[in-house]
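Just one protein chain is left out here, and the rest sit where they should.
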Amino acid sequence: MPQFESHFFSSLIFWEIVSFGILLFILYKYAFPGILSVLEEREKKIKDSLEQAEHHRSEAERRLKEYEAKLSAAGKEAEAILSAAKERAQRLLEENEQRLTAEAERIKGDATREIEQERRKAVQDIRTQTTELALMVAEKVVQRSLTEADQRKFADEALEALSKSYQR
Amino acid sequence: MAPSQDPLYAGLGQAVRIATDLLAALIVGGGLGWVCDVYLFDSTPWGMIGGLVLGLVAGMRNAYRSVQRWTNP
Partner (left out) sequence: MEESPLHQFELENWVPISLGGLDISINKAVVFMWIVIAVAAVLMIMAGSSRKLVPGKLQSLAEMMVDFIRSMILDTMGKEGMRFFPLIATLFLFILFSNLIGLIPGSYTVTSQIIVTAVFSFVVYGISLVLGFMLHGAKFLGILVPPGTPGWLVPLMIPIEIISQVARPVSLAVRLFANMTAGHVMLAVLFSLTIGGGLLIGWLPFAFTVAIYGLEFGIAFIQAYIFSILTCVYLGDAFHLHGHDEHAH
């Protein structure tokens, strides 16, 4: 194989080391820093935007949770208000009912008492008027023939009879 | 650019690698044995035989390492 002809080795080794050294120097000086920095910059940019996206996402999530919490709080509040209103209405209703019942009772009682009073008064009136009337009639009839004692006796008897008939 | 990802090329490369691992260790072992024979102990041919045997073992070790490195990097 021609590759094992050793008399070319010295020049190949020499030039290989020289050219490799030159290439290493050139790339180290002029090529790698630029490319590496672009790569790092891009990587950083990607990482940054990923981080930002993550940040946005967590922010949105936080907001959502906040809103949900608010919403549920509002719901609870509304429920509480509603139940309070219901209770109040119920109470008012019951109160009204009681009051009205009491009022009616009172009015009924008043009316009964009044009627009773009127009745008694009427009975009293009738009694006095009838007595006077009877006296007057009896006086007119008896004046001609009877003594005073007879007059009273007759009047009492008449009155007795009258009151008996009335009570019946 | 990742040529190692192509299964055909990767397999080929791996096969060639193992073969060269074995061959190189055999050459080195035999060579060292030969040096012992000729320059150190005048023990021809036992140095070379022993060197080849050791070279075979060493080659297997290196091949084993290569495969391991390949399978669980």
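A and B are the chain letters, set down in written order, and residue numbers restart from 1 in every chain.
Here is the rule we go by: a residue touches a chain if its C-beta (ideal position, glycine included) is under 8 Å from a C-beta of that chain, and two chains touch if they have at least 3 such contacts.
Keep in mind it's a predicted model, so treat the numbers as computed, not measured.
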| item | value |
| --- | --- |
| Touching residues on subunit A - with respect to the absent chain | 1-5, 7-17, 19-20, 22-24, 26-28, 30-39, 41-42, 45 |
| Positions on subunit B where the hidden chain makes contact | 1-4, 6, 9, 12-13, 16-17, 20-21, 23-25, 27-29, 32, 51, 54-55, 57-59, 61-62, 65, 68-69, 72-73 |
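The working rule: only the chains that are shown with their structure count from here on.
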| item | value |
| --- | --- |
| Centroid distance [mean C-alpha coordinates] between subunit B and subunit A, Å | 89 |
